[in-house]
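As you look at this complex, bear in mind that one protein chain is not there, while each of the others sits in place.
A, B, C, D and E are the chain letters, set down in written order, and residue numbers restart from 1 in every chain.
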Amino acid sequence: MAKDLNEFKAYREKMNKIIVESGNLDLKRFFALDSAVYREGALDPKTKELLGLVASTVLRCDDCIIYHIDRCIEEGMTAEEFQEVMGIALVVGGSIAIPHVRTAFEMFETIRAR
Amino acid sequence: MAKDLNEFKAYREKMNKIIVESGNLDLKRFFALDSAVYREGALDPKTKELLGLVASTVLRCDDCIIYHIDRCIEEGMTAEEFQEVMGIALVVGGSIAIPHVRTAFEMFETIRAR
Amino acid sequence: MAKDLNEFKAYREKMNKIIVESGNLDLKRFFALDSAVYREGALDPKTKELLGLVASTVLRCDDCIIYHIDRCIEEGMTAEEFQEVMGIALVVGGSIAIPHVRTAFEMFETIRAR
Amino acid sequence: MAKDLNEFKAYREKMNKIIVESGNLDLKRFFALDSAVYREGALDPKTKELLGLVASTVLRCDDCIIYHIDRCIEEGMTAEEFQEVMGIALVVGGSIAIPHVRTAFEMFETIRAR
Amino acid sequence: MAKDLNEFKAYREKMNKIIVESGNLDLKRFFALDSAVYREGALDPKTKELLGLVASTVLRCDDCIIYHIDRCIEEGMTAEEFQEVMGIALVVGGSIAIPHVRTAFEMFETIRAR
Partner (left out) sequence: MAKDLNEFKAYREKMNKIIVESGNLDLKRFFALDSAVYREGALDPKTKELLGLVASTVLRCDDCIIYHIDRCIEEGMTAEEFQEVMGIALVVGGSIAIPHVRTAFEMFETIRAR
């Protein structure tokens, strides 16, 4: 029932390019900043991606969840770690986040099976 | 335009099972608690389901709305009662909730017509 | 630590009057509608106030919580009923609602002790 | 990937009619008020529609965004103005609004190309 | 009942300086961007501040509302224009925004009386 991953990635890529190349500098700067905050620093990229995942889940944004799960898996997140992030997100964000936890579990399996 | 009800129910069932049986006890406990709070107590199940419906609508969660409308109808919610819950949800949550009120009205008719 | 109830009521009254009498008809109509949806209809006023209370709690609005607890108590809400509404609000809205549940419990005791 | 515009408009029209004609006066009044606040007043309709667009974007409501972009274009919003509204929405609402900014850019092009 | 305006401004100034000078470049860049999006462009500063005000109100952020009302008044917003922005915010955001509309009206009078 969740989105097709490849179709979603292609759409995101295409639209982000249109936004960033629209000529509006502030939009371009925002997207640059959105990449910068997840780069290696005092915290390693894996921890930062887990932070992005939990924030996306409590704010209930499916597209953001899919993006960060993909990145978290690249950074080595295990199934147990994923479940614990979801546990915190559910308790903090409440049952209203359950549909997004469903998306997250489905995407976690889909991406790991690639 | 809204989701197919049977497909949605099958997906929800399947994913909830995966989450609850993942081995993470906290996730299992959260789902148990999510059932417990709607059980008969000082308040009857119908009132509790109306509370779940209004909370889902102001928080703008279509999947949650569909679930609670289904349960509210099982508990005997009439069309007039449904409309009054939606009236409160709209005034409290604002026009931003209108797309979800549309889902609710469509689902109310769909479920009652079964 | 919560607000002084009488001071809060006086402030709310004073400011609502200023808003409603500002000369903007749409503001006046919104406030009229905000009263209308809680009036006796297919659902009784007590149930409607419980709906207002749960919606205010999951949306995390202390001022709205205080208003609806006051009205719920006028309509005869018991301690057990209050706790069950809070249970649903906590599970739906998550731990992020806990500070507002604390306000609600404090206000419930304060208003009942008057 | 975004919704089909004509299908969406037909669905919205149909469901709004059902809601407004349900017999519940408060629902009808809310919809009337939702039209009234965007009418010419001290502020012109274009400015009001821009306000509706930015509010819809920070509240992350795709259906509301599509509606207001359509109206903004009718009122003469240019590409540069649209991008500046999106810039404010992104900074105020954060990266969690990005998926909705993608919808907005796609719909802006779609509607202008009609 | 609302915050003391001068005390609030001094606190905001002091804390923003601490954040921007903390040594973290991304925080500094975000604050720079937060100023940039309200500067004159295709839209004039007054319209942009009205956009900031409506976004702050529907997102229910008192501190942000106070900041933007101050700026809107500097840009020449009249009482009628202010009321119309509040009307849109109330209809879009719902009664849950009423406490913040009260803050806005009080601050509007306070700042205009300086």
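By our rule, a contact is a pair of C-beta atoms (placed from the backbone, for glycine too) under 8 Å apart; a residue touches a chain by one contact, two chains touch by 3 or more.
Predicted model only: the values in this text are computed from it and were never measured.
Summary of contacts with the chain left out: across E:Leu59, E:Cys72, E:Ile88 or E:Val101, the touching residue is E:Leu59. Seen from subunit E, the chain kept out of the figure touches residues 7-8, 11-12, 15-16, 18-19, 22-24, 26-27, 30, 34, 55-56, 59, 61-64. Although one chain is not displayed, its contacts with subunit D can still be listed: residues 58, 90-97. Contacts to the hidden chain, counted on subunit B, fall at residues 25-26, 29-30, 33, 36-37.
Operating definition for what follows: only the chains that are shown with their structure count from here on.
In summary, the chains found to touch both subunit C and subunit E are A, B, D. When the contact pairs of D-E are matched by residue number against A-B, B-C or C-E, more than half turn up again in B-C.
In terms of C-beta pairs in contact, the better-connected of the chain pairs B-C and C-D is B-C. The distance from the centre of subunit B to the centre of subunit D, each centre being the mean of the chain's C-alpha atoms, comes to 26 Å. Centroids built from CA atoms put subunit E at 36 Å from subunit B.
Each of residues 33, 37, 58, 80, 83-84, 87, 90-93, 95-96 in subunit E touches at least two other chains.
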